[in-house]
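Shown here: the complex without one of its protein chains, the others still in place.
== chain A ==
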Amino acid sequence: MILTRPVAAAALLAAALLLGGCGSPAEKTTETGGGAPVKGGSVVFAVDTEPVSFDAHVSSQDITGTILRNVFDSLVSQDAEGEFQPWLAESWEVSDDLKTYTFKLRKDVKFTDGTPFDAEAVKVNFDRIHDPKTKSQLAASLLGPYTGTEVVDASTAKVSFSAPFAPFLQAASTAYLGFYSPKTIKENGDKLGAGGPAAVGTGPFVFSAYAKGQSADFTRNDAYAWAPKGAANTGAPYLDKLTVRFLPESSVRVGALTSGQIQLAAAVPPQDVQGVTGNAKLALDTQEFPGGNYSLYLNTSKPPLNDEKVRKAVQQGVNVDAGVKSLYFGQYKRAWSPLSPATEGYTNKLENSWPYDEAAANKLLDEAGWTTKDGDGYRTKDGKRLTINWPLLPAAYVKDKRDILGQAFQADLKKLGIEVQRPQDDIGTYIANVYGGKADIADYSWARSEPDVLWLLFNGASDPRKGGQNATFLADKDLTSWTDEGRATLDPAKRADVYGKVQERAIELGLVIPVYTPTAVIGRAKAVNGVAYDANAWPLFQGAWLAK
């Protein structure tokens, strides 16, 4: 659904991430405080949003995946090097045409309702996701061109696709393709969205209770013995209980953390960071989100931004550094590429390659013929003012104070003689204008642990008028063929090459103005040790323990 940066699918390939010295997107564990893990205790983790639906197969919300990770395991896991490791599947084989994936499953795994996890469970779950009646908002797209699962024997499942589907292993590592017990699907299939004990998985915790508007409780699955390969804790979780508390108000979350009422607080806003770092009992865990940075996408399909010179002028004429620094107190990193540094395939070649340059921007605008000025000081050409339409999302959708950041950019562009209009309408009008190609600028981020996000953002087929997200409205031949090539190959060198070229060309054509890398900022009581962060920058509690 809506308030999300769907953490979606996509391909694999670990080695590619080493490219360009970029950060690893994978699991990191917090310090262990020097001691050995202790069993027992309970922890409260306060988050800022509450899932609309707890059905992982239906929801596209980050928060749903984050929370359900506690009760769901996946076929494979993505490790610190970005490589895929055995989890519920002991091993797997991918056919040469990338159309068939055969998984050999562990035989000792049980759902928490006592039923065994087997190939039939894989089939039941994937079929349910694929069925349009499930109305999946994300998981179905993670399954791509799925055609079916064959139960070869109890511990062998063969998943087939109608076209080569390289992104499948990464997709299979997400909680959205996690497994409900077939028994609960049969008995509670239409109630899974409501959360609570009906959400039966194989994971380290049992979803024991849910109070809407309040909290979700998870208790230890004592039988848990199938952590992903490489996990620090191979057995059942140390914690007796994990409570996820929904506290939308950031000052309340931080206040509850600093006063010791909770142990972890998600989404600590930059202005509150000092309250956490200044407290000797607290630590701050920051993880850059992988995927698409928060960027402005320039609509090339109509004047004035159909002129590359004007686009480049806008790109160089906004002071990204100053805006990001002053608004986020240095907590979020300024971006140079549309791709987050925490993503495989990120290229560092773009860093510092297009600095703020007011003079250069003015020169470009002169060259583009916007040489005269009107009474209000705005540039004109043939009697028309240089005006850019950049709609604001309705207030409820605005995050990270992006509206205020936009005001800074608006002021920068005014200095160049460009008028920026920022109408704020209802969401229906916003979608109609921005996704219908009537606006000049769209701005968003798109978390996803895979460079294939560039396909979504720049491929010619990803037209927003047809459900895509390419708000540049440009079907550039190179961008399209490179992003197509990237998703159809398992060759790391090839992928690194094409995705690097995509990032450079998108900047060179002035299609995009990367602004900052969205960052998960979690405040944590130092007494909580062993919290790990996965490839999506989500916290994992299987190895967490509470110092006495």
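We take it that a contact is a pair of C-beta atoms (placed from the backbone, for glycine too) under 8 Å apart; a residue touches a chain by one contact, two chains touch by 3 or more; residues count from 1.
Quick note on the criterion: contacts and distances are computed from a predicted model.
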Per UniProt record, name of the chain withheld from view ["Ni,Fe-hydrogenase I large subunit", "Peptide/nickel transport system permease protein", "Sulfurtransferase TusC" or "L-lactate dehydrogenase complex protein LldE"]: "Peptide/nickel transport system permease protein"
Contact partner of the left-out chain, one of A:53, A:337, A:362 or A:542: A:53
Touch criterion as defined above, residue of A:231, A:256 or A:368 at the omitted chain: A:256
Residue of A:85, A:160 or A:214 touching the missing chain in the full complex: A:214
Option touching the unshown chain, where A:93, A:153 or A:190 are the choices: A:190
Absent chain, residues of chain A that touch it: 1-6, 8, 44, 46, 50, 52-53, 55, 58, 60, 132-133, 135-138, 140-141, 190-194, 211-215, 245-249, 251-252, 255-256, 258-259, 261-262, 393, 396-397, 426-432, 434-435, 444, 446, 456, 467, 469
